[in-house]
Structures are given as C-alpha cells and as structure tokens.
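A single protein chain has been omitted; all remaining protein chains appear in their positions.
Here is subunit A:
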C-alpha cells in the first residue's frame, strides 16, 4: 500500500506554490426532503487537478450532494460556482454541458450499441455528407480506449465487455466530453484488482491534465492511495475538510462515525444490560469461508446460544451481505453454513428458515413488510404453514399467536386488522420481529434493527434483543450505531472490504478499539488497549 507521504508529484495543493485555480465551489448547500434535512449548509471547494475524497456513512448526504452538483436535485439554499461564476443546473444535461461529468456505480451506457458508438454518442465524427464516419470513429475510439487499458474490438456491442471495461468506457466518455470536474461514485465496487490499478492510473492522468475529481468510496486504502483532500459528511453536515495526507485513518473513521477519539468508557445510554452470561457450548451457528464475488471474501463466524455477536465495519464492508449469505438470501459462490452442527443448503431462504435462521432485513420497507396486508397477516406470514391444517388457515391459532406477540412486543396498532403500512417505523420493526419470533428461531440476524425508528421504540427493541439472547437465541447484530454495537454485543467481528479483519472479545469491546480495528484493518486488536493505532495511518 502506498503510504501517504510517498505520493508522486502532482499539481494538487502543495505548500509553497501558488495554488491552482479554483474550479468549483459549493457554498452552504442545503436540501430538505420531507422529514429529513439531507444536506445542511455544506460547502466544498475543488481546485484544478485536485482529487477529493468524499466520504460518509449511510445517510450522510453524499448522494444528495452529488445529485445537487450534477443537476438532478436543486438546492433549497446555497450556491454553486464554476470558475468563479455562479451557476444553476436545471437538469443533468446542463451540468454536463458546463463540464461536470458523473460516473455512477451502475454503468449508464447503451449495452446493445457498439463500444465506439457509446463513446461518441451524440458527437459522432461526420463525413462530408453528414453521415457518421465509422472508419474514423472506430480508429479514434480504439486509440482513446487503449489509453484506458481497454483493448477490445470497438465495433462489438458494449455488453460484450466486462464490467470493468464498461466502466472505463463510461469514464473515457465522461472525460472526452470536455469535463472539468469528474464525479466518481464508488467506481471500484465491481472491479477486479487489476482493473482498479488501471482506473487509478487514469485518475492520476486526469490529475495531471488539471481535471478535478470528486471520488466517493468506502475503501480507505483507495482513498489514501489516490486522493489529495477529503470531505467528510455526517447526517447532512460537513464534519471535516482538509488534506488527506496529514489525517490518520483513525481520525478519519472517527469523523465518519461521529465519535470522539479516546472515548473508551461505556456510556450506558442504550437499553442493553451489558454482557450476557458467558455463552458456552457448541456454536448454534457456524458460517465458514463465505465467498460472494466482489462482496465477500472468505468470511467465517460462529455464534453460540445466548450470545450476541456484533458485526462491525464501515458502509460497504460486507455486513449486510454476510447476513444475507447466512440467511440464504444471497447465494454464496463457496462456503458453508451450519446450524447446531447440521450443515444446510446455502442460497435457499426456505432451507435457512427451516433450520432456524431468521433475518430481519436492513430495508424494512422494501424487504420486510407487506404494506397492504394487516398487522395480523404480516405477523403470521412466515409461520402460516404451522398455523394451518391441510392448507386451511386456522384463524384461532393465528389470533393466539398474534395476540401473544402484540402484547409481548407492545405493538401499537389500532387493532390487528390495521394495515401494517400505516404503522410507525418502530412498530413495523416490531411486527417483523414478531413474524420471526413466531417461527421459534435458533438464530436471529438483525440488520440495523433500530435504524430510522424513534427513541422509545429503539430502547424497546434493544431490550428485547437482550431478552432473546438470555432465552438462548444466538443473535447477530449489525449496527452503524457504534454505541449500540458496543453495548449490545458480547463479541464484535469486524469486517473490511468483505473480509474479517479482527475480532474483539470481552474487555476489548470498546469504541476505541473498534474504531482502530475498522481503521487499521489488519492486526486484530490486542488486549490492554495497545492496538496498532499509532501507525495505522502510515501502513
């Protein structure tokens, strides 16, 4: 890994020289959506040849900022200046014409058209008759793309290329439309390591040509290898802005997660009771070597009955994918999952559920609730076959289960027949919990169980997690809320870029060590607090 001090010469802001001209300035951008202030007075400046990292966790406002910058959204307040002139983009096309190009995660080109046509779409070279000069177009396309490491027949349809090569075509197109600013939204998320190297080379080339780059990524290694400056957003606000070289990884992670450094003690603001009885015995869940292309690289973890295992890591580190792979919702390329010692067929949700695994998905609305059905039907959904005889639903059995869990989880609905879509987020979450508890699971995978629910419901859910663990369930807890993760878990497994990079147990389960492990990512934290924190930045 390239250490920040040993970076190659570049015209980025370096002390002494006259700084290059400011290309783009965002001042006090604010954008509100019903119920959320997605951007709150965010400013950002970009000089020619600067590569700026834009980072932040879920809901930090990165996507909103990019969308305002590229003309998808209009800001409620604040201004955008391009080369010192105030501008206002009504549409993405206007932003593009002004010289701001964006490369999104998913390639947005036309798969069935040839590579060359995609590259030149809308500005094809013409011959004297005004027809497309295919010969010239193909020659120029091949020439341009070889500079991006793409060596393919440019007459073939774009979709015949690999994802990485398609991304390069998108990038080449973005740059060739005379861009002054290129915004790259997680460009490496689907690239192979070799392709990543090529991409980095291209970005460095952009820097030398004086093009400014906004680079969004969750991979810290990449940021330190590539970027000059960094903007950290959190909850729609700017929390850090400065050169990246002087900033150690730990401070960067702390800024993203919104924690103070050295904050070691347990604050006790959550409802978790602390650690559970030291869980013993054979693991109830054992996942080994789970691998999903581009997402997970040999993740292993085990949970014993009565244990709450936290899964830590930054956004995009593979936490959700791990839970889904265990629950059969994501088919792993390789790896095994066993419940109470019995291996199960991976990639099958029904098989996982039969074995006793329940997943509370991260996206409650699109993956959890069935909004048009009642609270009652939603609770009974998974357990329906158990509440029926010969395919006929037993209303009495459903009633008794629904009543039990509505009381136990204190679900507030006007009556069991109310549509679940009309409930508050917290109550919807409890309905989903009830759906799974009605299945009598052995393992509960909770993916962000308290995100987006009010404080009261949050406390209740946390308390419930404790109770369930005490009843002997194995719980996997995923949470971006560090406090929740620390206080709720007996043990925390830390993921980074789809691989386990550390595990904290017992007294090691502190915010400080957790952040160091997330930031450092290599050595497991050592007991006694002497974690490899000092040199993380220089690794």
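Definition applied: a residue touches a chain if its C-beta (ideal position, glycine included) is under 8 Å from a C-beta of that chain, and two chains touch if they have at least 3 such contacts; residues count from 1.
By definition in this document, contacts and distances are computed from a predicted model.
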Missing subunit (named according to UniProt) among the choices "Quinol oxidase subunit 3", "ABC transporter permease", "succinate dehydrogenase" or "NADH-quinone oxidoreductase subunit N": "ABC transporter permease"
Residue in contact with the excluded chain [from A:51, A:184 or A:359]: A:359
Which of A:293, A:372 or A:506 contacts the chain that the document leaves out: A:372
Residue among A:179, A:226, A:329 or A:401 that touches the chain left out of view: A:329
Option from A:132, A:393, A:459 or A:499 whose C-beta touches the chain left out: A:393
Residue in contact with the excluded chain [from A:72, A:239 or A:381]: A:381
Residues from subunit A at the interface with the omitted partner, ascending: 327, 329, 349-350, 352-354, 359, 361, 366-373, 377, 380-382, 384-385, 388, 391-393, 421, 435
